[in-house]
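Not every chain is included here, but those present sit where they belong.
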């Protein structure tokens, strides 16, 4: 088959590789029907994730059709169309049983396109198939369900639920690339009073408005903290969601929140940040971090099926699977292309 | 009357001052029967709290007898014996109505011995008397109830409740001076599996054992993180409580907790700390800060009355009110004196 | 002044009474600008609430202008336009301090138009004015804010928050008179997957659709439990909200919910219901009851100000204050008039 293979920092190719086969009895082999690219894949290509070995097939998000299963697979059968989640769950370890497969100690967690071959391929081996794939409701398109492989549960769990967004809250989202837009989408489920998008790029702020932000601040030009003081009558935001992954944006979040406020970090960080405890110790702040667990995937599936989340609008560009390298180009240059998520179909 | 007056960094005296009188109609004048000294008072004396003006009477913890009340006081009457809390609550602002008077915007919060004259005196004016004092159950001694003015609600709310200590948890307490010992006491209410005290002083670790720690680590000699990995089968602590207020001890806390763990900061910090988001972003960590709100004071009063908290054991040294300066000496040098809390009585 | 005076079961009149004056120093006298009638007022007139004495002025919801205040009132001044809440809060008792003034033991709770004279009058005395009235944002109309005096916080707190409605949930609302419509409105804040209105009257079900129900069942004609099994793939509703107040509708709710589901009772009951523990004991059901506490009023004010709740649409009929008796007629016969809430203005 063909697959997108990582060959060390900066190097990748859509090339021939052997077809995957069932290795463990809980595996499924899935034909990839629809797949996307994640910002994390770009990080891997930059060499930020040294645990990814050369020769690895990338990708951790897909919709596909089951073609084979191991003897221990109980609830998934060939012919089933499934969502392949970015998180694999062994289903047996304590973290999995407590609803936290992102921290799985039984061989799961984030493994696809990371520690084992991933979904940017014609076929993929999916371990722990019973607890790592989801069947999905009739009447939904592949491309909307595909957004539930990673970006929407990540934004919902790590941003909105960790940040305890509630009705009437003022929510600041710092960084409105794909994951920030997903955070705006997910925050809207709780009817916040205001969603304020903060970014350095006007084009992204424009997109944020379309996704539901009612205020925007270009923090390169304007003082975001002062803006939020103004909107909130001098209080500060109830929740600030970090969706960039650099120290500056994290530190900005800690300045934006009111006493009792929450900072929910979604960004993938490569460097430490400064936590200004000399002013924060007295302010009843909560800071959370997290990798998605996907415990919310069934809820999000219900919401997409009920047309309460417009997931399709994330998909700005469409390609054939064989155009994988073009799709990477488009996704890697959003300032030029306006890409939010690219969708590749068989 | 006599009172302990602050005269700028390093200077204080037990001296004659005018008696306090009712200023606002919600004030009570309370004769101080029993009073203590807080670590925060020592910080003020070092000049760490520049908002405290020269001439200020210090102290924010007392048991006393009401001698006069303003016309607007409804539930407190002369003759009542009351606990004077470190936090004053206007009772009207949104923070007070939401149970967070520590953040009161109506003139309360931490004001006694800080923004207005305090309790280390023969009499004290207590604003918002209805919502800032507590009557207390018969059969309790002044000195045990006195520990509910600050140290126990602070440790309980900001350490134990913010850290969501639960049955069976492994709880690390970093710093076991008075507030750390209070955190051990408060954590015990939830029957943790292990309470591990961490400090640089063996004498304090010995005290921690008496207060209920089942393991101790001298982090000057031993690797606390390795110790906790060992106790928890390689997982890490469920909760780490910071009770010092320096960057090192905070950063240690973030290394001690397991994926999904909580770091509850109680320490009063003067400098920023480093938050290692490059490793923490993926670990589902929660970090909390806070000033006590005293919403738990009624609960703690019930627990002391039911003999479920041994609050009296914090009181290691006893003085007369007129021996205030000696009491400060004793409390300021715990390594020599073994002082945890000093109690001064009329 | 003129006021609507209750003269025992079945008897009321809009008649001359003395103007109210400040009695306690925490009172405000409020000129009533806009007022409404509650289903509870009709219960009182039927004699269902024997603690209401003859001679009592009815009404517990109003928007008005402060004309006088007692010496102990701090934050409300003559000229302020305020929302007068159905719940008065002494602000000092433990229930008030814990956010539950509906259970106030300090003289508050539901007292207006119940134990003291109420708001269906030209002027009203409002006890505990600082903690029982709310100023409100510019740009909102009286009639939308008026819905925050009782119906919306009741539906939100006692129905939606007690029932823990969450994104994607299937919510059944049994009884879609005014309070049931308010429950649909409040549930929508959490983006449920489905809101199913259940009633005996097709006209009310039609209104429910306008307020956001996506399914309706006339339980006089159809089997509501079977309908919900069908919608939920055989599971049952996540939440059932009782908004009638009779045993049948409560018992229906307990049949509608899935294992782990919640039954939130809002209805005012006059008779006991049967709780089928022989089948429910094993199903992890939660049943809640409650009187509104109004802790959510500030949140709801923010949501109305941000145009996230369309409160105005509850107001179907408008009268002058002097047309109070006509307004009662209209409100008492919704099947004929289509009334949801009637609004009377100065």
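In order of appearance the chains are A, B and C, and numbering begins at 1 in each one.
Quick note on the criterion: a residue touches a chain if its C-beta (ideal position, glycine included) is under 8 Å from a C-beta of that chain, and two chains touch if they have at least 3 such contacts.
Keep in mind that what you see is a predicted model, and the values were worked out from it rather than measured.
Q: Full complex copy number, with 3 in place?
A: 4
Note that in this section only the chains that are shown with their structure count from here on.
Q: Taking the mean of the CA coordinates per chain, how far is chain A from chain B in Å?
A: For chain A versus chain B, the centre distance works out to 42 Å.
Q: Quick check: what residues of chain C touch more than one other chain, meaning two or more?
A: There are none in chain C.
Q: For chain A, which residues count as touching chain C in their complex?
A: Chain A residues touching chain C: 166-168, 188-191, 193-194, 214, 299-300, 302-303, 305-306, 308.
Q: What residues of chain B sit close enough to touch chain A in their complex?
A: 95, 100, 102-103, 162, 245, 247, 250, 259-260, 265, 267-278, 280-291
Q: Sort out for me which residues of chain B touch chain C in the complex.
A: Residue positions touching the partner: 25-26, 71-72, 74-75, 90-92, 94, 97-99, 106, 130-131, 295, 298.
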